[in-house]
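With one protein chain removed, the remaining protein chains of the complex are shown where they sit.
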Amino acid sequence: METNLGEYRETVHYNNHSGVRAICSDCHVPHEWQYKMKAKIMAVKDVYHEVLGTISTPEKYEERRLEMASAVWTKMKASDSRECRNCHAFEYMDFTIQETRAAQNHQKAIDTGMTCIDCHQGIAHDLAPGYLEEYNHVVKKLAAQPHQGPIDVAGIKSFLGTQSE
Amino acid sequence: MLSILDLLGTIGAAALGLPGILGVGLGMTSRNPIVGAALGGIVGVASPFVLGSSHSTEVPITTLEYGIALLIGVMAGLVGCAIRRKGAKV
Partner (left out) sequence: MKLHVLAVASALAATLTFAGFVGAQQSGGVTSLRNAGIDETNAIEDVYRQDEGREPRNYRQQPPIVPHSIEQYQIDLRTNQCLTCHDWTTAGDRGAPTLSMTHYLDRQGTQLDTVAGTRWFCNQCHVPQADAPALVGNTFKPSSN
């Protein structure tokens, strides 16, 4: 867990102009009690693999990078980026002071019911090759499940730019 | 969503959360196991609804989540009831 920590320390969530820092748990541990407990129980797997040394070398880490990222994307996509929205919410955004490009895309995201992770992959950790394909795969897998809410998969797919099925 | 780890996590969260704790508490208010189980069950069903929807995200709560919370609530209610009955004898 040192590799991902090092990568995170290069990003805006660690050092930025406003001096607000989001630490690991701000993004990876939910605030709500029952989800928090669930996350902590599921984290047993992470501890197990850390002790086992599954990602103990840079080579091993690179090999598993996409798989691990995919697991987190699945979690974030399924929860509508709940942890992001503890700090960043569409309701609190002033589009007039955002970069034009960002403002346009955020408003488009509201209209099409997209979620943060649909665009913001790799904001705190490095991305593996083929990450966009993997993310599309995650979206498709989640959409295939019956209990999902009204997520506009077609809209997200077209935004991500996969015309081919 | 249906991995074993996920299932374990949901069960554990329900046991450590409102259904488990309040379920035992409410179960202890009754000597009748049916009442205890019913009270636990009510907490179990209510808690994902009350706590799960407190966020601005629009994630529907799955039936699996409700089911597990209900089950854990009922069990906790029964445990609470058993504590009451055992405790009363001392």
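Note that the chains are named A and B in the order they appear, and that numbering of residues resets to 1 at the start of each chain.
FYI, contacts are C-beta pairs under 8 Å (C-beta built on N, C-alpha and C of every residue); 3 or more make two chains touch, one makes a residue touch a chain.
Bear in mind the structure is a predicted one, so any value in this text is a computation, not a measurement.
Student: Quick one: which shown chains sit in contact with the chain that's not drawn?
Tutor: Within the full complex, the chain not displayed touches A.
Student: Which residue among A:T57, A:Q104 or A:Q145 touches the omitted chain?
Tutor: For the chain that is not drawn, the touching residue is A:Q104.
Student: Touching the left-out chain: which of A:V29, A:A43, A:M93 or A:L127?
Tutor: A:L127
Student: Return the single residue from A:V12, A:V47, A:C87 or A:I110 that touches the missing chain.
Tutor: A:V12
Student: Extract the touching residues of subunit A with respect to the undisplayed chain.
Tutor: The list for subunit A reads 11-12, 62, 99, 101, 104-105, 122-123, 126-129, 131-132, 158-162.
Just so it is clear, only the chains that are shown with their structure count from here on.
Student: Between subunit A and subunit B, what distance separates the C-alpha centroids? Give it in angstrom.
Tutor: Here subunit A and subunit B have centroids separated by 30 Å.
Student: Can you list the residues on subunit A that touch subunit B in the complex?
Tutor: 32-39, 41-42, 45, 78-82, 85, 89, 91, 113, 115, 145, 147-149
Student: Under the touch definition given earlier, write down the residues of subunit B that touch subunit A in their complex.
Tutor: 1, 5-6, 8-10, 12-14, 16-18, 47-48, 51-52, 54-60, 62-64
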